[in-house]
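Below you'll find the structure, written out as C-alpha cells, and then a few comments.
What you see is the complex with one protein chain gone and the rest in place.
Coming up: subunit A.
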Amino acid sequence: MKSLEELRAIREKMNGNIGFRSESSDDTRIVVGMATCGIASGARPVLKTLSDEVQKRGLKHVKVCQTGCIGLCQYEPIVEIYEPGKEKVTYVKVNPEKAIDILEQHIVRGQAIDKYMLHVNENM
C-alpha cells in the first residue's frame, strides 16, 4: 500500500523543476462548473477526464480548475476555456468524450470546436 513517505520522493523530484509550476498569466485555464447542477449532470467525470488528460499529455501551461454555478444550469456540464489574449469559449453539455475532443482540438491544436459551443442569438 502507498505510504505518505512516498510523497517525500515526489517532492524531491519536483523541487528539481520548480520553475514550471509557478502560475503565470500565460496559462490557459479550463474551468468546470461544480455546483449542484453541474455535479448532477456529470461534471465530476468531466473534471477528472480533463485533469487526467492534461497530466497524460504533460501540458504544463494548462490549469484545470472549478467554479460554482454559472447560471446556465440546463446546459451543464459547462466547461469554459480562458486563453490569454483570446475571448472566453463556453462549451456546454460536455461529457468525458467531448472533454477529450476539447483538449485535443482546442487546447493542443488551437481549433475551437464550434458544435460543442454555446451560441447566443443576438436577435432575441
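FYI, a residue touches a chain if its C-beta (ideal position, glycine included) is under 8 Å from a C-beta of that chain, and two chains touch if they have at least 3 such contacts; residues count from 1.
Criterion: contacts and distances are computed from a predicted model.
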(message) Suppose you had to identify the omitted chain by its UniProt name; would it be "histidine kinase", "Rhodocoxin reductase", "ATP-dependent metalloprotease FtsH" or "ABC transporter permease"?
(response) "histidine kinase"
(message) Counting contacts across the full complex, list the positions on subunit A that touch the omitted chain.
(response) 1-2, 4, 6-8, 10-11, 13-15, 21, 34-37, 39-40, 44-45, 47-48, 51, 54-55, 63-66, 68-71, 73
